[in-house]
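Entry: chain A
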Amino acid sequence: MNAATLSILLLLSAGLFATGFFGLLARRAILFQLISLELMLAGPALGFIAGGAYHGGQTGQAMFVLILILAAAEVALGLALYLALRRVADVEDADTITRLRH
Partner candidate 1 sequence: MGYDMELTALILLPFFGGIAALFAGRFGRDAERWVSIAALALALVILILAFLTPGDGRWIAFERFDWAPSLGMQVILAMDGLSGALLVVSLALGIVSVIVSWKITEHSGLLNAALLWTVAASNGVFLSFDLLVFAFFWELMLVPAFLLISVWGHGDREAAALKFLVFNAVAGLGLLAAVFYLGASGEVVTFDAFEVAERDIPHGVQVLLLLGFAAAFLVKLPVPPLHAWLPDAHTQAPTAGSILLAGLLLKTGAYGLFRFPPMLFPEGFATLAPWGMVLGAFGSIYGALLACGQTDAKRLVAYTSVAHMSIVLMGICGGVYFSLMGAGVEMVAHAFSASALFLLIGALYDRTGTRDLRELGGLQQSAPRFAAAFAVFFSAALAMPGTANFLGEALVITGMFQVNWIFASITLISLVVSVVYATRLFKRVVFGKARRSGVVEDLTAREMGPIVLLAIATLLFGMLPQLLMGALEGAVTAALAPVAGP
Partner candidate 2 sequence: MSGLLALWCAAVALACAVLAVTRPVIVHALIWLVAALLSLAACFFALGASFAGAVQVLIYAGAIVAVFVFVVMSVDTSAEARGRERERLATGWRRPAAAVILVAVPLVAGLGVGGPALVAPQGTAQGSLGALLFGPWALAIEVASGLLLAALMGARHLGRRGAGE
């Protein structure tokens, strides 16, 4: 694997990150935001794997594992929060959760 490939892979990982970020900003439904978060995390995951492949160490994969754990934890908490919000306040649109402001 050469530097150019790594460069493009990193670009693509940044693209994934940016796409996820776009989803987070653009989507109002909570579930979509959670999906977007997953994509956001996929970006660095690709980045670590690509970097690890380029440099030839295990660190990249190890970091990927940690990212995976984080993603899982976040999804668990996020979905639980989504359900709780629906139950307590009956909302699924993030834009309506604005009781705390100013």
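For this structure, a couple of remarks:
Basically, contacts are C-beta pairs under 8 Å (C-beta built on N, C-alpha and C of every residue); 3 or more make two chains touch, one makes a residue touch a chain; residues count from 1.
How these were chosen: all candidates are chains of the complex that A comes from, given by their letters.
Being a predicted model, the structure only gives us computed values, none of them experimental.
The listed chains 1 or 2 are all part of this complex, yet only 2 touches chain A. Across the complex, chain A meets candidate 2 through its residues 1-3, 5-16, 18-23, 25-29, 31-32, 34-36, 38-39, 42, 45-46, 49-50, 52-62, 64-66, 68-77, 79-84, 87-88, 92.
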